[in-house]
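Questions regarding the structure given below will be posed in turn.
The complex appears here without one of its protein chains, the remainder shown in place.
Per-chain numbering from 1; labels A and B assigned in written order.
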Amino acid sequence: MSALAPTARTPSWSRMIGRTPALAGGLGLFGLFVLAALAAPLIAPFDPILQNTDARLVGPSLAHPFGTDNFGRDILSRVIWGTRIDLQIALIGVIFPFLLGTAVGTIAGFFGGIVDTVLMRLIDVILAFPFLVLMLAIIAILGPGLTSFFIAMALVGWVSYARLVRAQILVLKTQDFAVAAASLGFGRARIMFRHLLPNALAGSLVFAMSDAVLVLLTGAAISYLGLGVQPPLAEWGVMVSEGQAFLTTAWWITLFPGLAIVTLAFSFSLMGDGLANLLGVRE
Amino acid sequence: MHRYRFVLFRPLHFLPVLFGISVITFVLVRLIPGDPARVILGTRATPTAIANIRAQYGLDEPLWTQYFFFIRNLANGEMGRSILYKIDVLKLIATRIEPTLALVAASVLLSILIALPLATIAARNQGGLPDQIVRVVSTLGIGFPPFWLALILIIVFSVRLDLFPVSGYGETLPEKLAHLALPALTVALSLSAVLTRSLRAAMIEALASDVATAARARGMPEGVVFWRHVVPNSLVPTINLLAVNIGWLIGGTVVVESVFAIPGMGQLLVRAIFSRDYMVVQGVAMAFACATVLVNLIADILTVALDPRVKL
Partner (left out) sequence: MTAATLSVRDLTVRARLDDGPRTLIDRVSLDLAPGEILGLVGESGSGKSLLCRALIRLLPSPRLAIEGGSILLDGRDLVTAREADLRAVRGRRIGMIFQNPTSHLDPVMRIGDQIAEGLRFHEGLSARAARTAATEILAQVGFPDPPRQYDAYAHEFSGGMRQRAMIGVALSCGPGILIADEPTTALDVTIQSQILRLLTEIRDRRGLAIILISHDLGVVAQTCDRIAVMHDGRIVEQGDKRALLASPRHAYTRALIASHPTVGDAAASPPAPRLARAPALLEVRDLTVTFPAGGGFLGRSTRRFTAVNGVNLRVQPGESVGIVGESGSGKSTLARAILGLAPIASGHVFFGGAELGKGPDALARLRRDAAMVFQDPYGSLNPRMTIGDTLAEVLLVQGMAAADIPARVRDLLDLVALDRAFATRKPRSLSGGQCQRAGIARALAVDPQLIIADECVAALDVTIQAQIIDLFRDLKARMNLTLLFIAHDLAIVRNLCDRVVVMNRGEIVEEGPCHAVFERPQHPYTAALIAAIPDIDPDKPGPSAAPDPLPATKELRS
């Protein structure tokens, strides 16, 4: 019998990204925000906190493309500096739940038994609380501030990842390649880390992107309510709440930071859609 | 109808969760640094009041006894007094349920009215222009912060067009409806972005399913395929989707009640946090959690009613 020869080549990463316009667009948009955050001191035309009594409540103009607020602060500069804080909110607010939840989900799914039962009951209970309500309750105890937000996020956010990863591990565990690994005498750690986890991660990576949207909106909402980032720091949610009093006269104070949130969230959504497409994950 | 016998037993299934909810809400308050009696009564409490509360809550006893006291008080319909409003938290919450319930109901109804047609149009023209528009708009919509969307709607509908009141709740039914219009629209728009995306995906799958192919192969026109096969098969996923998103929905109402100053449970929660009225925080969190459990029970019942394969 003659040997069978391969026919097609596996496509490269760059070509795959090129064929997924959503991912390319999302990455590009996200890159702009990262750039703005890094280069904020260089590209922001004004100091974000310095008050200027001569230029209060100026509408969008050449000097102030996004206008100024009641303290005469340049909205464009504040939006650019705000990128630093809101990117932090989205990234740190996702990373800890992601790591914690993936670890818990893997352990629960892989070992099963009493560990699994206890963890799943805990997850059921936490999920019974509306996400924002539990976040607010924890922040009520810890006191307002960004650190409290991150702690609350880590305490609450992991459950979705844990549930997702556990479900994936349970399915993967019964698949033939996992059974094959067990039948060949592979160790538990090898099966878990080399075979199950890499296949389960695709789903939670895609979920992390839509979760980033949720975290960003929650962080901004909590800051808007006055329980997160505190003024005079430039954070988009805080800026929206500061603009509320001038809604009828100076709409620009409210409009532009909100648009920034929508755009950053859109970039995460696009990346999520693109990744789901690329990795063959169904949401 | 023994298929529905589970309705009697299903609440038992939720007992562990309800127990967990009570433990978490109990622990939340005990985690606050300082003397729990002062935490409960506020900083200006009198020594006699503190002594009373110590006895009533068993604060000098070990933690598990305190939990027992907590449950016993709950069974008696007492959760503790609000520092701000000077009445028992359960009674306080009871007065705040109506606006929140009305807002949630109106939002769900409105979001279904928005999402269902959009998803249907998109799914039945998959890849076409309407589908592209729906996809981009719903993806964008997921990123709209409700508090900001609320303000934009106020600028357009209240300030410029003068159609709806800016804030408050009102006394009579027409007043209440007018006051609820913008808040409900805000929450509904946020929710419908999520709903539309998921529904569109579910419908596309159902339209391409073997069930639909088989119906076409026996000569059924697209309308019959859609309404008699695709829709009935999409109902259960939709209900479960709504149940899963109930947390998201309640989160939205909490924020939106604060923006529009609606005297509901969400606004109560936020104000309580600012005034360190911890008993109220505890009560509202617990009430919302129990509401979520109830929604899940209803979703279970509907699932069994709509899908003959499911047995509970």
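Just so it is clear, a residue touches a chain if its C-beta (ideal position, glycine included) is under 8 Å from a C-beta of that chain, and two chains touch if they have at least 3 such contacts.
Please read all numbers here as calculations on a predicted model, not as lab measurements.
Student: Out of A:Gln51, A:Asn70, A:Gln88 or A:Asn199, point to the residue that touches the absent chain in the complete complex.
Tutor: Once the missing chain is taken into account, the touching residue is A:Asn199.
Student: I'm checking contacts with the chain that's been left out. Which of B:Leu59, B:Cys290 or B:Leu306 qualifies?
Tutor: In the full complex, the listed residue that touches the missing chain is B:Leu306.
Student: Touching the missing chain, which residues of chain B?
Tutor: Here the touching residues of chain B are 12-13, 127, 209-211, 213-221, 224, 228-229, 232-233, 306-309.
Student: If the hidden chain were put back, which residues of chain A would touch it?
Tutor: 1-6, 8, 10, 175-177, 179-187, 190, 194-195, 198-199
As a working rule, only the chains that are shown with their structure count from here on.
Student: I'd like to verify one number: the distance from the centre of chain A to the centre of chain B, where each centre is the average of its C-alpha atoms, in whole angstrom.
Tutor: Each chain's C-alpha centroid was found; their separation is 22 Å.
Student: Can you tell me which positions in chain A touch chain B when the two form their complex?
Tutor: Per the touch definition, chain A meets chain B at residues 121-122, 124-134, 136-141, 210, 213-214, 216-218, 220-221, 224-227, 237, 240-241, 243-244, 247-248, 251, 254-255, 257-258, 261-266, 268-270, 273, 283.
Student: In their shared complex, at which residues does chain B touch chain A?
Tutor: 16-17, 20-21, 23-24, 28, 31-32, 139-140, 142-149, 151-152, 154-155, 159, 198, 201, 246-251, 254-255, 258-259, 269-270, 272-274, 276, 278, 281-282, 284-285, 288-289, 292-293
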